[in-house]
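See structure below.
For this view, one protein chain was removed and the others were kept in their places.
What follows is subunit A.
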Amino acid sequence: MEKTEEEEESEEVVLRRLEESVNAHPDDPSLHFDLGVRLWENGGEESNNKEKAAEHFVISAKLSPQNGAAFRYLGQYYSGVSLDTQRGLKCYQRAVSLNPDDLQSGEALCDLLDRDGKESLEVAVCREASEKSPRAFWAFRRLGYLQAHQKKWPEAVQSLQHAIRGYPACPELWQALGLAYQRLGRFTAALKSFGRAIELDNTNVFAMIESGNIFLMLGSFKEGVERFKQALEISPESVSARYGLAFGLLGLAKAWINLGAFRWGASLLEEASEVAKASTHLAENMSCIWKLHGDIQLAYAKCFPWMEEGQGLEFDVETFNASILSWKKTCILAAISAKCSYQRALHLAPWEANIYTDIAITADLISSLTMSDGNDFNDWQLSEKMALGALLLEGDNYEFWVALGCLSDHNALKQHALIRGLQLDVSLAVGWAYLGKLYREEGENQLARKAFDCARSIDPSLSLPWAGMSADFNARDSSPDEAFESCLRAVQISPLAEFQIGLAKLALFSGHLSSSQVFGAIQQAVQHAPQYPESHNLYGLVCEARFDYQSAAAAYRLARCAICSFPDSVPKSHTRDISLNLARSLCKAGNAIDALQECEDLKKEGMLDVEGLQVYAFSLWKLDKRDLALSVLRNLAASVSAMEQTSVAAPVSFICRMLYFMSGLDSAISSILKMPKELFQNSGISFIVSAIHTLDTCNRLEPVVSSSRRFLTSYEEITEMHFLIALGKLVKHGTEFCLGFQSGVAHLRKALHMCPNSSLIRNLLGFLLLSSKEWNDTHIATRCCNVDCTDYQNKGGLKSASEILGAGAVACYAVGNSSPKFSFPSCTYQCLNGHGAIQQLQKYCNLLLFI
């Protein structure tokens, strides 16, 4: 700013006038002070002006020793111009003691003390000022910083909080407060303070990194990653931000992997690996970065999922093998890279015991992936040896003992290591769990059970004990349902392929195959264990249970490819089962030609069993090869007679049905009559025989039917049989043009009396009432069926409740409208019609739309 001449002149004038008045009143301190200030502020950089000003300040201070401002100027003069630090200090001290709120003197005083390294004096000055005046915010700020520097966190929090009242927009204060809170373990408060600091200064890298670290510590990886990315935008070379970012991405990936989102996890890990790699270039001698890179690569090697490239049926052995190999190669390469990174970390810091364990785990993973049986003379014990290395350095670390227990090949050593770990910490759930696994492998089921129970009661969020519990459900006398539940829990806690395959197997026993949890689990298992035929086969079974026969067939084909890759390790019977599964699902999918091909292949190898014969006969029939099909049926009948009573039901009913379909009613009946009576002692067959019986006007099967009906036991079976009988009555008591509705309705009314809540019977009754020509009972039809929200799934009956309800309403309307002279027709029986029925139907429509 340039001063105009006038101003300069007027300043001259003012100065002169002041000098005159000072001369006139040499005892007035304020005049001296004013003159001093004038000279000091306007005198420019010339030191003689400053000296003159200082003289006046001295006089003013002498005359009025309570004027802090004079001392402040003097302090500035001594410390800045004449470089007499001691005097400067004294003047500032005086100024501060006169006016503790004096920011400039206080800061200058502290700066001087700081320059001489007198930290304790500095603290004393600040403390004194802060005690004297609550408005001495500079003192609180300075004190807060000093206390933070001296790591007196609780005191620092107090001082900083007070200082923030004076300087609420100072980002450094918020940052220091955040740091103090963080060190005190008050993470939420720390996050808030750092957040405020970032708001005030959006280039505050320190606050970003520290708050990112807190987020990571609290497990909020997403927020942490965001903070680190923000920090990297400002300072792309920051190693700690990169480290944090890579760590956060690893945490995020692990969280996703734990939920089963392997591909997503893998892509996050790729990103994390790049970030970590880049930071090793910035700081290559930091062991922890290499360790982090190793962790990332190890996680990648474990989670990278196998992807089915050629979707569909055309998946031959070579492409399957190639895809398995490339998947494995990716995993092995990642594991080797992890091993190298861990070795670098170890080479830089060989005293870090945990890196030995990391190398041990990675070596174990590599040997399990490469299936090497340890042909190298010391390869077999590398993981064991490295695990021991960690223990040599830190023998009291129970986690290392557990690691040794898992990695060792010798059961005795395993047991010893696990027990040592438990001795060090008896509430080590992992230790108990692995001990249980070890005992189970050795056949000590009692001990295994105890160990698993221990582990589960200590930490119910551990998956292994749950899996262990489900694995020995036979020994525990628990139902397959319970086993399924505990295995499901294990799978939900950690999505391991072994658990998932086990879950699918248990689902097979307990009839949960079609549940979505099993479907999801087995899909993930296929991604992680594609080399096992078992996982594909189970996947196929699950698909079949969900009526997706195309996918099921594809899965069985993959299972066969997997068998071809390891022809020695899989018994012949498994191959047969899988081929049979394939034939069956092809058949169900409507692909009879391929199914026939499969059956013939099986036949060539002489592995066509009863089930295979059924599929064979069925596909032959589908392809219109009646004679062949009949001969197969004959073979089937021959083998049935050699079977045990319990498993005979399915083939016998199959034979009956096929006979009916192929050679008609009469020949089926005559064949049935020829068969031994014992074969019909089963509820399933009873239905088939009854159905054939209803169509037979001559009642030739009466004795067979009545004897077989004794085996109907459950409520559902009985209602279904009533349904069937009612239908039979319709047919048998009807004429050529009209079914016997009356007798059918009569039977159903009796049946409904026995089973009042069977919607199957109710619906049929309603349907029959509506169907009978007389139309007298339409109002009853609408009343006897009830619509509920589960009804849409009910595929059992002929018509659904809603259809009957609607038709009933229409019928009521039509009946009531028979005399057109009434403008407002209504049902003569005043029953549920019009509004009620329509409302119910609307409700039901809405429901269906949502579903």
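Assume a residue touches a chain if its C-beta (ideal position, glycine included) is under 8 Å from a C-beta of that chain, and two chains touch if they have at least 3 such contacts; residues count from 1.
Here, contacts and distances are computed from a predicted model.
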item	value
Undepicted complex member, UniProt protein name, chosen from "Armadillo-like helical", "Anaphase-promoting complex subunit 4 WD40 domain-containing protein", "AAA+ ATPase domain-containing protein" or "tRNA pseudouridine(55) synthase"	"Anaphase-promoting complex subunit 4 WD40 domain-containing protein"
Given A:K90, A:K385 or A:K603, the one touching the chain that is not displayed	A:K385
Touching residue (missing chain; options A:L393, A:L413 or A:L508)	A:L393
Touch criterion as defined above, residue of A:L98, A:C340, A:L369 or A:M662 at the omitted chain	A:C340
Residues in subunit A touching the chain absent from view	284-285, 339-340, 343-344, 346-347, 350-351, 353, 356, 359, 363, 376, 378-379, 382, 385-386, 388-390, 392-396
